[in-house]
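I have a structure here, written as structure tokens, and I will follow up with some questions on it.
One protein chain is absent from this view; the other protein chains keep their places.
Here is chain A:
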Amino acid sequence: MRLRLVKQGTNFDFFKRWKLWLGISGLMMVVAFASFMIQGLNFGIDFRGGTTIRTESPLPVDIGIYRDAMTPLELGDVSITEVFDPTFGPDQNVAMIRIQAQEGQEAVTPAVIAAVEEALKTVRPDIKFVSVESVGPKVSGELIQTAAIAVVLAIGAVLIYIWLRFEWQFALGAVLALVHDVILTIGVFSELQIRFDLAIIAALLTIVGYSLNDTVVVFDRVRENLRKYKKRPLNEVLNISINETLSRTFMTSVTTLLALIALFVLGGDVIRGFVFAMIWGVIVGTYSSIFVASAALLYLGVKRDWSKPDANSGNQYANIDA
């Protein structure tokens, strides 16, 4: 007896309300973008400059006491948050202290860090500073820039690759889906105010890769079926293709999610934001392959005459064996 996530021979009509789905996706993007514009992202020090200190103490974290200890230092905007995690031991009480980049100073001042450590030691003598990270405003500005360039480059490179392997309509559909995924992910980070740092950019690019993986598999089948069913209308061909690949889509999403959830629960708090972004991306990416990429393909139309010999022939790798 086999485990079947999707029963065989499904025949869902994914495109009965395709305009509605495109509309909903569009609306979600608008909401995400608005949230980004209004609330903004909760940038980590990688992108905003400043210092974070991670403290660990056998005594419980008391944000009030910590704050009082640091008030005389007049550091401006200081945020203190307690960190909880199931992987912590019983006497591991962790707090994250974030200090705004000091006005008019490019380099990081060890004096400030030393003063903070000193102040905290007076209230919690056995406190440990397990990590201290400082980023100057000059670098943080550049990091944002490189990150944005990386995302744009990745999407651009993918656009070109799919265009070469398929047709421009496919490329456009895939890229729309990617933009959709990236915007929704940024939206979630802005809405929930989860810390957005350099690792999240890596997660974003992975989402781009994953979503694409999914889209390409569906498109590959569409390409094949367009040749097979020359006379059927495009929406039917798309529907058949999605139904045929549905089982695989779910299998892969579930295995990936299984792995990611294990990491989310057990991997510690340091990479939790990163893993959260990827889990969200897998879900959104799977959705967008069907309801954004394919729907866009339906809207754009596609070349139907695949009978001519074509450089993009789908089986050009087929003679590779073993």
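Just so we're on the same page, a contact is a pair of C-beta atoms (placed from the backbone, for glycine too) under 8 Å apart; a residue touches a chain by one contact, two chains touch by 3 or more; residues count from 1.
Note that in this section contacts and distances are computed from a predicted model.
Trainee: Could you tell me which of "ABC transporter ATP-binding protein/permease", "ATP synthase subunit a", "sulfate adenylyltransferase" or "Protein translocase subunit SecD" is the UniProt name of the chain missing from the displayed complex?
Mentor: Answer from the UniProt record of the missing subunit chain: "Protein translocase subunit SecD".
Trainee: Which residue among A:27, A:59 or A:157 touches the omitted chain?
Mentor: With A:27, A:59 or A:157 as choices, the missing chain is touched by A:157.
Trainee: Given that one chain is not shown, which residue among A:135, A:237 or A:293 touches it?
Mentor: A:135
Trainee: Taking the full complex into account, find the residue in A:177, A:216, A:242 or A:298 that is in contact with the omitted chain.
Mentor: A:216
Trainee: Considering the entire assembly, which residues of chain A contact the chain that has been omitted?
Mentor: 2-5, 8, 54, 56, 87, 106-108, 110, 113-114, 128-136, 138-139, 146-147, 149-150, 153-154, 157-158, 161-162, 165, 198-199, 201-202, 205-206, 208-210, 212-214, 216-217, 220-221, 224, 244-245, 247-248, 251-252, 254-260, 262-263, 265-268, 270-271, 274-275, 278, 314-318, 320-322
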